[in-house]
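The complex appears here minus one protein chain, its other protein chains still in place.
Here is chain A:
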Amino acid sequence: MLRRSRSGPAWSWRAAKRGAAVVNAVVNKAPTLLEMRSITKTFPGVVALADVNLEVRTGEIHAICGENGAGKSTLMKVLSGVHPHGTYSGDIIYRGQEVRFADIRASERAGIVIIHQELALVPGMSITENVFLGNEPRRRGAIDWRGAQRRVVELMEQVGLKEDPDTLIKDIGVGQQQLVEIAKAFAKDVKLLILDEPTAALNEADSRHLLELLREFKRQGITSIIISHKLNEIEAIADSITILRDGRTIETLDVHADGVNEDRIVRGMVGRELGSRFPDRTPAIGEVFFEVRDWTVRHPISTERLVCKNSSFNVRRGEIVGFAGLMGAGRTELAMSLFGRSYGIWLGGHVYKDGKEIQLKSVADAIGHGLAYVSEDRKAIGLNLLDDIKTSIVAAKLPKITRHGVIDQVKEHRVAEEYRDNLRVKAPTVDEGVTKLSGGNQQKVVLAKWMFTDPDLLILDEPTRGIDVGAKYEIYGIIQRLAEQGKGVIVISSELPELIGLCDRIYTVFEGTITGNVSRRDADPELLMKQMTSTKKMATR
């Protein structure tokens, strides 16, 4: 059954009483708790949400699904007052009344609590202190610690957390920290609990416990909204699902009705046409020259979390290889750990280039062996924003323009001019500071920086993030030219159409495991999305 989220009768107190009487009856008949009507939210130059509708019924578990950038988090930020009333258009009806939240505290007073993916706990404080942080029970102006202690035991029992309340947050696992966050929400008398990717950082046992807890809350009449990329979990737990795509509501599905399964959800999430947004190219692919076997990497802090599990893949000369996966799947971690162990703790695995095993223990090793890594966050770790164009371009291979350690400024200038012309960086001179460039031009400078190192294999992490359409097309062209020169190119992207349009072969990654290897011929969004959201290892095609 398919239910458009628009419409739905206005909620009334009488209806609420009726609803309360039948709260344990079929959830679908429950009254509406929250309705967000034609929410539109724009940032300068970007429409993040366009006419989005969401209707959540009392006592249900409502899932919100969509690709990265579909607008899920923005919608929740509008709801919780992070984007206050007045910065968006549309109405929020909560418990029958229009609400206008000025900030998070206002929404929390109304019983709407959001638990973010990055937990907001103070590591050096105890569970009790964290649960009541910013919400301390007071008696005559001082904090009533005895009352807090009594209350925290109740709350911990409610969320199934078995720990000493005086334990410091940094001494308990991520799963338990998640529970502390939920206990914190309960301390605020929550009526609508919003969880943003609650299981992304959890192992399987903790995830199962958390989902079980959500079911328990449902029995107690607490409504939850859950944002998750893990479709199997959503299918198992949610009562209804609202799918967002490109900032629009696509549909709201009733899970209990027939025909809703992972495939159905995936179709809603990716169902867009693939225009010819990519330059033409006839790939000339050679033999395998770069191969990674059983690459295993641990999270830098969390000892039991593996971010890469026995990953094996290869790249051929002149081939563009895509890595598809959802946020947090471990693609960036894989790339950075390969690039001179720049991320996590290396536990094992081998890298072969041209048939010979190579050691990549430092970034200098990696550059020396012809690897280049263009990071996903060019402002934070890709560029020195104090530099100008020419110093940025030569930064990764200074020996090419130095003699006896002295920089040849004429050569530096000439090289920079050459790349500026070739990649069509829009800047009057190469002495221009990189902060003055647009995102697309900055990305070209970063590409130039790595092309200058003469790499054999370029790893491009989200190469078109935050770049306008015209510049995207140019960057696709640059990537294709690199492949034509016989270099191997790895493209990590969260945009499936981009990978399908650009790559000769696509690996899918899910929770640190490479779950599929799909050739250009077979690549279609639904297949990829399925492999990106499931641990089931697919047959290699």
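In this section, contacts are C-beta pairs under 8 Å (C-beta built on N, C-alpha and C of every residue); 3 or more make two chains touch, one makes a residue touch a chain; residues count from 1.
Convention: contacts and distances are computed from a predicted model.
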Name check vs UniProt for the chain missing from the figure, options "Aspartate carbamoyltransferase", "Xanthine dehydrogenase family protein subunit M", "cytochrome-c oxidase" or "Xylose transport system permease protein XylH", returns "Xylose transport system permease protein XylH"
Among listed residues A:Gly382, A:Gly501 or A:Gly516, the absent chain is touched only by A:Gly382
Hey, which of A:Thr391, A:Gln480 or A:Ser493 is the one touching the hidden chain?
A:Thr391
Touching the left-out chain: which of A:Lys170, A:His256 or A:Arg414?
A:Arg414
Given A:Thr32, A:Ser73, A:Ser107 or A:Ser207, the residue that touches the chain left out of view is A:Ser73
Using the touch rule from the top, list residues of chain A that touch the missing partner.
41, 43-46, 48, 68-69, 71-74, 77, 327, 339-340, 342, 362-364, 366-367, 373, 375, 379-388, 391, 395-399, 402, 405-407, 409-410, 413-414, 417, 429, 431, 433, 435-439, 449, 466
